[in-house]
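All protein chains but one are shown in place.
Here the chain labels run A, B and C in written order, and each chain numbers its own residues starting at 1.
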Amino acid sequence: MPYAYLGPEGTFCQAALRAVDPDADPLPCPTIQSALAAVRQGTAERAVVPIESSVEGVVTATLDELAAGTDLVIVAELQIPIAFALLGRPGTVPGDIKTVGGHPQAMPQCRSWLAANLPQAEWAPVASNAEAARQTADGRLDAALAGASTADRYGLEVLAPGVHDRANAVTRFVVVARHGPLPARTGTDRTSLAAFLAEDRAGALLQILTEFAVRGINLTTIQSRPTGDRLGQYYFFVDCEGHVDDARVGEALMGLRRVCAEVHFLGSYARCDEGATTHVRPGTSDAEFAAAAAWLGRLRFGRP
Amino acid sequence: MPYAYLGPEGTFCQAALRAVDPDADPLPCPTIQSALAAVRQGTAERAVVPIESSVEGVVTATLDELAAGTDLVIVAELQIPIAFALLGRPGTVPGDIKTVGGHPQAMPQCRSWLAANLPQAEWAPVASNAEAARQTADGRLDAALAGASTADRYGLEVLAPGVHDRANAVTRFVVVARHGPLPARTGTDRTSLAAFLAEDRAGALLQILTEFAVRGINLTTIQSRPTGDRLGQYYFFVDCEGHVDDARVGEALMGLRRVCAEVHFLGSYARCDEGATTHVRPGTSDAEFAAAAAWLGRLRFGRP
Amino acid sequence: MPYAYLGPEGTFCQAALRAVDPDADPLPCPTIQSALAAVRQGTAERAVVPIESSVEGVVTATLDELAAGTDLVIVAELQIPIAFALLGRPGTVPGDIKTVGGHPQAMPQCRSWLAANLPQAEWAPVASNAEAARQTADGRLDAALAGASTADRYGLEVLAPGVHDRANAVTRFVVVARHGPLPARTGTDRTSLAAFLAEDRAGALLQILTEFAVRGINLTTIQSRPTGDRLGQYYFFVDCEGHVDDARVGEALMGLRRVCAEVHFLGSYARCDEGATTHVRPGTSDAEFAAAAAWLGRLRFGRP
Partner (left out) sequence: MPYAYLGPEGTFCQAALRAVDPDADPLPCPTIQSALAAVRQGTAERAVVPIESSVEGVVTATLDELAAGTDLVIVAELQIPIAFALLGRPGTVPGDIKTVGGHPQAMPQCRSWLAANLPQAEWAPVASNAEAARQTADGRLDAALAGASTADRYGLEVLAPGVHDRANAVTRFVVVARHGPLPARTGTDRTSLAAFLAEDRAGALLQILTEFAVRGINLTTIQSRPTGDRLGQYYFFVDCEGHVDDARVGEALMGLRRVCAEVHFLGSYARCDEGATTHVRPGTSDAEFAAAAAWLGRLRFGRP
């Protein structure tokens, strides 16, 4: 079965898919929603979609689509460096460029370069950077922001390499599958979940954070996202350190489950950030949880 | 001096501007960034920009542009109901529609209707809904998602009214000015700020929330946003109840200022949500702060 | 086997013992320490000792002796109203009274009456109120503060009834046994424990309290007590609502066990305060703990 990804060919997402599994049968999808739907419906084995950009922040379409159900889980993540080039038809000179297209998140990453070098060009957001390259090839646009490797595929040339404002920009991608046996613990894992509050009230977020803090678990992401019903109705998308098989993470999830209206578990998987280590606060290791449980059992059965 | 807004003519943002001041001289700007820049540079008196949609969540361009400096503050907010129509050239029939355009946030708000009624149409994100209407008028697109009132301006007709999936969708807009004398307290105010953490560590968010909680202040929004330097570097955009002139809010801001690397104050202004009331926990009123300060003064000067 | 109590005959503690079990074989002990030691060493079945006075606070000898080991647990508690009378040899008149004796905690409970009525009398603390009565009978003291019912036993008469300053004073007594099968849950229970901190540091107490708070458990007593090694070295004696068989109490105890150097469990038993109810915060009932555990089990085994 194929692997769905945010296409068309030539996107950074395709590069991520190749890094995950060079032999996977790629299934390009026009939107993040449709890529995840392909897994939900069983027409794809897995999906590779972006979840966070170091420049633009979380990809809300991915968060919201994952959070909408409990049938999908993240099984892996990886980072891809993001380097934009300005692509055009061979022979294009700066003075020719009236329109520049790309994914809506491409422009903010190249804003300073565009302001300095193409101040008069009109910005045209399209569905993906590869799509902008395609529209440039057929003349609907004059230039595209995309990865340099995309040029060949569409018969374009690199008018300017490295037009992104920040060196070291990266995007984190996740591999999504239907909920089934989970990836094994590695000791440097991340767990993702969506927490829907029982009521719209002041201390609810503090209460959620405390469930993690009391068990010594670091959060790596927290985002309030609208449930869509009205302003002020939120769910929280949370990434924390550790694996659901860790005793401390399991206990924190049970705590959330009891204080929230709903908790959607969205996966436990190895972290890709180089050099990341999981801090285990004294008193929160599996061995210490097991020793405390054994002690409690003895107390309850009348043995000091 | 004119009022900048996210144009072109016909956007929901223009409707918001008219609601703020029907007599204001409107200055349409192509992006949120340019609308706010016009105020920064003194070519506009104020700017009206969207900050939060009940469907799509916060408008990150607005948050990031406000948070980038300390020279702009929000001075007012208002809500506009969001109702989409499908607009096309007179005589268009569904079978003719190969492309539908609109602002990137328009599509998710109409996704179910589009899937049910125009499953084959290609989605074309453009800079604004009004721009989609303009491109529809000149034949580059077949149809546009926009407010029904936009049809006349571009010689289009309403092919289908009410194509949004959720009734009661609203967008909150803010009026932004250069930092100067603040709006007076009304008793039902909101304060916005951006908090940049001193270090990337576990308890930092909990610490920020505690500064508010200990003074009985409810948060209405919290968003982690990337600073752009690398994955995992964040600032927090926070809306809380109350006005910077309230003693409890002032003390909480001072607390944040001491524990954060930087705090950007982004305004105190009357809330627009109908029926909103500000809960003042016992012990946190201005009178109680004043009494406690007087008591402390007496203690320090040796009078019991 | 006999029941040990703080003697000699005629103490409030003996009244408590009779209320616990009128048929018990009473074993008077000269100190709280020796009464508890009798149970430890197996020469008494149980001990009845005071733990808290509504006037004088906790009885530190009881706390410290219980906390010193893990072999004793409280199995029941009861309250006894404390009413003091002034006892003397028949024929004694106020002008005769140069010395008044009693347990060290008796004087503070009668201070105002003594100041108003016997301002010149010298106060003589002795080991118990009954001992003061005995010394009054044999002429070493002129009068004793004790319960009125003690008069007969020592051939004294009640010179003045009701000499305590506060009406409604009560003392809480506990019944102590060797750790074995625990009293069954009643739904209105109290659990006692001693928590020894891992290190002498600022946030340690806050951390202990948070282990209870995050699981919605109310504390009814908290006392820091010296471990005797040096100033500033403490253990905490804690009473909380609920029974160790309650899921929320069990989880909190395990949490304490992991963050403390040592936790001594000192019993779960029915509360005696009339009208006491145990507040179970939503999300902390046994049923909710069980549902969350079942959910976690499903997640871990790959079933959404």
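Operating definition for what follows: a contact is a pair of C-beta atoms (placed from the backbone, for glycine too) under 8 Å apart; a residue touches a chain by one contact, two chains touch by 3 or more.
The structure displayed is predicted, hence computed values, not measured ones.
Shown chains touched by the hidden chain across the complete assembly: B, C.
Screening B:42, B:95, B:119 or B:180 for touch with the missing chain picks out B:180.
Within the full complex, the residue among C:4, C:36, C:55 or C:247 touching the omitted chain is C:55. Where chain C meets the chain that is not shown, the touching residues are 30-31, 33, 52-57, 60-61, 79, 104, 108, 111, 123-127, 166, 168, 170, 172, 202-203, 205-206, 209-210, 213, 218-226, 228-233, 273, 279. Touching residues on chain B toward the chain that is not drawn are 70-71, 73, 179-182, 198, 210-211, 214, 244-245, 250-251, 253-255, 257-259, 265, 282-284, 288-289, 291-293, 295-296, 299-304.
To be clear about the criterion, only the chains that are shown with their structure count from here on.
Between the Cα centres of chain B and chain C there is a gap of 59 Å.
Per-chain CA centroids place chain A at a distance of 24 Å from chain B. Our note on geometry: chain A versus chain C, Cα centroid distance of 57 Å, whole angstroms. Residue numbers of chain B whose C-beta contacts span two or more other chains: none are found.
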